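Here it is: the structure, laid out below.
A single protein chain has been omitted from the complex, and every remaining protein chain is retained in its original position.
Chains: A, B and C, in written order; residue numbering restarts at 1 for each.
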Amino acid sequence: MSIFDFEDYKINRRTLLKTSAAVGASTLLYPAMSAFAKSDDPIKIGQIDPQTGTYAALGGNQIAGARLAVDQINAKGGVMGRPLQLLVEDSAANVGQSVQKARKLVNRDKVHFLMGAVSSSVALAVSQAAQDMNTIYMDIGGHADAVTGDKCSWNTFRTCSTTWLLTAGDFQAIFDKYGKRWYFITPDYSFGHALHHDYLTQLKKAGGTEAGNALAPLGTTDFSSYLIKAKSANPDALIVLGAGDDMINTLKQATQFGLNKSMGVGGPMMELEVLQSLPDAARYGMWNMEWYWDQPNVPHVADFVDAYRKANGGKTPTARSWFGFASAHALALATEKAKSLDAQKVAKALEGLELPPEVALQPNKAIYRAGDHQLIGSEYPGTIKSGGKYPDLFQVTDVVDSSKIARSVEEKGCRITYPS
Amino acid sequence: MNATTIQDKTSTLGGSRAGMSSVDLPRLAAALVIWALLLSAPFWLPLVGGYTVLGTRVLIFALVTLGLNLLLGFTGGLSFGHAAYFGLGAYGTGLMLKFVTASTPLAILVGVLVGGLAATLLGPITVRRKGIYFAMITIAIGQMFYFIAVRWNSLTGGEDGLTGFARTNVHFGGWTLDLHNPTNFYYFTLFFFAIGCFVVWMVLRSPLGHTFVAIRENPKRLRFLGLPIGVYIWIAFAISGFVAALAGSLYALLNNFTSPEDMNWILSGDFVIICVLGGMRTFWGPLVGSVIYVVVQDYLSSITVNWMSFIGAIFVLSVLFFPWGLLGFFQGRFKK
Amino acid sequence: MSLLSLKNVTRRFGSLSALSNISMEVPQGELRAVIGPNGAGKTTLFNLISGFFPPSEGELLFDGQSVKGVPPEKLVHRGMIRTFQITEIFLDLSVYENLEIAVETAHGLNLRPWLSPARRRQVRAHIDELMQTLHLEDLAYRMAGELAHGDQRVVEIAIALAREPRLLLLDEPTAGMGDEETDRMTDLIRHLHQERGITMLFIEHDMSIIFNVADRITVLDNGHLLAEGTPAEISANADVQAAYLGAAR
């Protein structure tokens, strides 16, 4: 065993560097390239995702998924006979930098589409900037309802779920299994508040009660004081609404305090990346996933998983990988359908676009809803396999058809108007 | 040499390390070239692979570091927390536009006042200590604002940042300046950059500026000329705070957004290294440093995920080999 | 009336008495030297007069008012200014700039972010006048740090003079100087005294200067006032010879 354990990272990094070097070269050569014939001109997607900072792992997977999609599309002859090119920029999960990168991609690199984001704040800000620049923006992984809700716009689409879908995905399962008194640990920002609000609405409707709600600042490392309060409230279920490191730290400390022995633990959003970072003892509970790699009865999924592993040094695709994959495909399909790169025409083509099975990779239909531009697909509630080995860490108990649980466009408060 | 010759030469105390006279053709020529380049930037930037917004960003960073350099390079006050005043300017402007007014100039005014007054009020606490201690206190006070911005969700939007405002067009009588246009906003920013340059330039050639430089050079001597040193460091702190707030305000308008990251100590560190890169004791150092830093960062982060290592290496190497910055380096050359 | 007067001043550090029961009067316009063997308390006396620390006992009057416990930066405003044993000037600035700062400070302009042309001319005239007085014209645009030691001391005195002090305290003005520089400094001190009538108090080791220029001499020994008088009186004083010269041998 070597001291430096970089089995996961080595190949991935090399490919990243290689591609990024290619992107660098192409931007340098850009003025020269524009002299080529129109048909050789690549169609460009600019992807803004975090490669450094807290969300680097999630962002990296979204990029890897998108890369795979672009490679597949180019192998089949590109889009409208033109090659598809992916230009990746690091957002460092910093909104200011993301907006700046968006403008750079559109103004200088002349990309035709923008996509990306892990955090909702980046998604909202880039959405607004893209609207300014009359450019389509595909939110890959920022979950806040508002992106396709009251702050929706004609140019913005989203592949990942809304907070409502996340909570509705496994609400019934948790309620049935653990009971009706819930205690929440909520990260103190809009994403957390939204999840809490959505769960609470459903909980009250189903006749449950809230045993308490601890608001923890985002980025909290020590959750012990919140867990103490949760313990003394003695609920049926402890609902963890955080994401990423917040979730990891909460679960780890809950385990140390033995909370999982006296109450059920669960939440709306589990990610393979998070599961990977958890020690064995902290892997438990009922959760919702937005996509899972192990779907033996769904066609094309195994092919996708194989292809992804081959391109990424054996790493298994996560929901984030699929978001990136589906987003890039969706943009390509819509362009092909619109037979144009005009933003409004492509937007119209994306409205109601159904992802083909080899892209959707799920048992239900996956459609970008015309009214709010939200992808309506599936949710995957399930339980964590205790003692499981990577990547086999999650047992999907049910695949929920999102169209059955989604709120209507009117409820979400979205009204899309195109500029004349 | 007689008295008349002395009178011919105006002092440019602190204007350069060499302390040469200012009726100095090379320097005048350099200033003219710089202004010509800045004024024509939107036209030549795309030709060299840049874009207008990048130019605006350079100007904003140059503005904040121009102010910071007054404290850092000329007064010798090692502030590592200027991002706080930059960020306060940004939030002040953003909140004004979001909740109070649709007037961009008014929002800028409020942003400048918020950030500048915060620096003015906190100055007395910081200037009680000097050297490394001063640096630590300025960092810590800066972080206090950062955490307030992160935690005061209902007002600032917390970690998500402040959205939902946008710069509006400016009206002068019957004439309207369309600020949505990036090129127009570049010139709008350049206008404020010019004001900042003028203020700093004027201060530097005034007795006030001379006093700042004297504090850097020998605070003890100055004290025994009867000056309360702390008051002057405070003044430098306050002026640089106002300039930083102005830059922050423009930054909020550039992005139509602001977030706690705009107040973080990492950004303060970036500001300091920009001053050092360009040349701490030179007037144009901050602009040169900003050009290098912003362009290199923009370029590197596009071509490698390891851009942080490269930026870090810039810090390390510039400290080891170019402590007086690019301009300092060249001026040193010419002097010899 | 005396410009500076000390009445029974004692200064203790812990149990050690650095100065014991010193009384002295320096009248307006006098050039007074303070001498004494090493450890006699000369520098302590200077630091005490210039406000570094207050006397433990006794009274300190400047221009008839008590200045006991007044800090140095305030004393400057009353017209008392000092130089240091180790030259304190702005080494990285030119001589002109050194004086510019001094003059602007003297005129109380430090807070001004701009100057009217008239004011500017006034400042420049003052700088020129200082440079002429001290013969610094040729060095105006040299960096102070590059100057010879003797020139640096002249610059320091120029900085002090800019304030037009009523009492100038010089701490070993010729320390570390060669003969030629020493002569120049001696001339300068005499000139300032005779032409400008500045009251001066200076510590010096070089007896030739002292006996050359001083009006009166105060001799300290072991923290005590040993003698005070004109150069002639002091050179004839048996106590001084015994203590001072004895100690020097």
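The definition used in the following text is that contacts are C-beta pairs under 8 Å (C-beta built on N, C-alpha and C of every residue); 3 or more make two chains touch, one makes a residue touch a chain.
Note that in this section contacts and distances are computed from a predicted model.
Identify the UniProt protein name of the omitted chain, choosing among "Formate hydrogenlyase", "Sarcosine oxidase subunit gamma", "Inner-membrane translocator" or "NADH-quinone oxidoreductase subunit N".
Its record in UniProt gives the absent chain the protein name "Inner-membrane translocator".
Determine which of the presented chains are touched by the chain that is not presented, and list them.
Over the full assembly, the chain not pictured touches A, B.
Identify the residue among B:A119, B:I273 or B:V291 that touches the chain left out of the display.
Of these options, the touching residue for the absent chain is B:I273.
Check each of A:K180, A:K231, A:K337 or A:K365 against the chain that is not shown and name the one that touches it.
A:K231
Of the listed residues A:A56, A:A302 or A:V396, which contacts the missing chain in the full complex?
A:A56
Of the residues A:N155, A:N249, A:T335 or A:Q362, I need the one that contacts the missing chain.
A:N249
Give me the chain B residues in contact with the hidden chain, please.
Within chain B, the residues touching the omitted chain are 72, 78, 80, 125, 128-133, 135-137, 139-141, 143-144, 147-148, 150-153, 265, 269, 272-273, 276, 306, 308-309, 311-316, 318-320, 323.
Which residues does chain A use to touch the chain missing from this display?
On the side of chain A, residues 1-6, 8-9, 13, 51-54, 56-57, 60, 188, 214-217, 219-222, 224-229, 231-232, 244-245, 248-249, 252, 255-258, 273, 276-282 touch the unshown chain.
One rule holds for everything that comes next: only the chains that are shown with their structure count from here on.
Can you work out the whole-Å distance between the CA centroids of chain A and chain B?
38
Between chain A and chain C, what is the gap in Å from one C-alpha centre to the other?
Result: the chain centres lie 76 Å from each other.
Where on chain C does chain B make contact in their complex?
Per the stated touch rule, the residues are 50, 72-77, 81-82, 84, 88-94, 96-97, 100-102, 104-106, 109-115, 124, 127-128, 131-132, 137-138, 140-141, 143, 159, 163.
Taking the touch rule as given, give the residues of chain B at its contact with chain C in the complex, in rising order.
Its residues touching chain C are 1-3, 6-7, 9, 11, 13-14, 17, 19-21, 202-203, 206-211, 213-214, 217-218, 220-228, 232, 235.
Chain B touches which residues of chain A in the complex?
By the definition above, chain A touches chain B via 13, 16-17, 20-21, 23-24, 27-28, 30-31, 51-52, 87, 89-90, 92, 94-97, 99-101, 103-104, 107-108, 119-121, 124-125, 128-129, 132, 188-191, 217-219.
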